[in-house]
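What follows is chain A.
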Amino acid sequence: MTEGKVLKLENIETGYRGVQVLWGVNVDVGPKEIVAVLGPNGAGKTTLMKATMGFLKVWKGSIIFLGRDITKIPSHERVKLGITLVPEGRSIFPNMTVEENLMMGAYMYNIKKDHRVIEMLEVVYNLFPILQERRSQKAGTLSGGQQQMLAIGRALMTNPKILLLDEPTLGLAPKLAGEVLNTVAKLRDELGLSILLVEEKVLLATNIADRIYIMNQGRIEHEFLKEDLTKKEEILQKYIGF
Partner candidate 1 sequence: MAQTKALAITILVAVVFAALGYLAGQMTAPRTGATVTVTSYATVTSYVTVSRTVTPTTSPVAVPEKITIGLTLGLSGAYSYASTQGLRGIQIAVKWINEVYGGINLGGKKVKIELKYYDDQSNKELVPSLYEQLIKVDKVDFLLGPYGSPLVFVAAPVAEKYGKLMINWMGTSDVIHEQGYKMIVMVSTHSGSQMKPAMEMVKSLDPNAKVAIIYKEDEHNRLLAQGAREAAKQLGLQVVFDKSYPVDIKDFTPIFTEMATYKPDVIVICPHEADGILAATQLAELNINAKLMIMGFVPSLASFKRALGNLAEGWAGTNQWSVGASYTPDDAKALGYEWFGPTEEEVLNLYKQIAPPEDFPSEHTGAGAAAVLILAKAIEKAQSLDPQVVRNTLNTMKVMTFYGPFQIDPTTGKQIAHKEILSQWQQGKFVPIWPPEIALSKPVYPIPTWDEKRQGKQAVPS
Partner candidate 2 sequence: MADPGYLAFYIATGLLLGTFYGLATVGLSFTFGILKILNSGHGSFIMIGAYVSYWSFVILGLPPLVSALLAFLIGFMLGLGLYYGIVSRILGGPELISLVLMFAMGILLQEFAKFVWTPTIRGFTWDLGRVSLFGYAYPTTRIVGGVVSAVIALGLYIFLYRTKVGRAIRSVVESAEGATLCGVNVNRIYAISLAIALGLTIASGGLATLYVSGGIEPYMGDPYTTRAFAIAVLGGLTSPFGAFIAGLLFGVIENLSYVLLSLTNVANPFSMTRFIAFAMILVVLLVRPQGIMRR
């Protein structure tokens, strides 16, 4: 199991201002794999994402990315290594145009000379044609779903090896939520990305995930492997906590 993992979180403990939130969390993501972390509000999912990204100092444990310990590397350096996050609040740049937002994703490349930038932009526009349509519109004027697409698109522009998605369906109508998650599946299938996904819409997530962790009160309580994913009732039960 250890070999060939893209991301491995070992025994992570962390929290805010002296209050511990995560208690020894172990999560790993393999190549071309979608791993979903499910759990109720306040379970510590977002904290986990922040710790992985380096926004939060890890008190104990280590983060291994492609065999390299990145626990002490600053966030922007992690991005350069190939990890990026689509955060809960999306953090897009509302007063910049759609294309400027995407180009910010390619910040670490030489935009004019590097052919990869053009390629990645094409990939993103193919995935989300609506973004191409609105390329010169200010990002703040997009609808919620479109902003989510833009946030994912911008993350893709950093050419990541693994994508962290924090509640990409939050605040989206059910139909749209489904569409977004289908796109996430496409990222795996077509681009070969590894994805760590945090979700509250349990059954939507089970549709695309390869593996599922159930998290509660800062601990991983269950892990469902690929073969278990058919037992939706059981997952739901564990999730709701009846």
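Candidate selection criterion: all candidates are chains of the complex that A comes from, given by their letters.
The rule is simple: a contact is a pair of C-beta atoms (placed from the backbone, for glycine too) under 8 Å apart; a residue touches a chain by one contact, two chains touch by 3 or more; residues count from 1.
In this text the structure is predicted, and so the values were computed from the model without any measurement.
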(request) Any copy counts here: identify which of 1 or 2 touches chain A within this complex. (result) 2
(request) Report the residues of chain A in contact with candidate 2 in the complex, numbered from low to high. (result) 53, 55, 74-76, 79-80, 84-87, 89-96, 100, 103-105, 107-108, 111, 154-155, 157-158
